[in-house]
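Written below as structure tokens is the structure these notes are about.
A single protein chain has been removed from this complex, and every other one stays in its place.
What follows is chain A.
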Amino acid sequence: MASCALAKPQMRGLLARRLRFHIVGAFFVAVGVACACKFGVAEQRKEAYADFYRNDDSMKDFEEMRRAGIFQSTK
């Protein structure tokens, strides 16, 4: 059969190699996704809340809501 000799394929450690590749990859993917969530979602949300409450006048908001007539306890 061997008129052209093929190189002997890798016979051992196939699962170990696959596991290592995937564990390392999964680790970096997980870390990447976590960083993306932290900066894309968490930090953005914290900044939005900080901006909102910096110049927030809750009494003014209450007066506007009261004038709009949504309360049952007061007019």
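Basically, a residue touches a chain if its C-beta (ideal position, glycine included) is under 8 Å from a C-beta of that chain, and two chains touch if they have at least 3 such contacts; residues count from 1.
Methods note: contacts and distances are computed from a predicted model.
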Candidate names "Cytochrome c oxidase subunit 4", "Proteasome subunit alpha type", "creatine kinase" or "Integrator complex subunit 11"; UniProt protein name, chain not shown: "Cytochrome c oxidase subunit 4"
Identified contact with the non-displayed chain, of A:L14, A:A30 or A:A48: A:A48
Where the missing chain touches chain A, by residue: 1, 45, 48-49, 52, 61, 64-65, 68-70
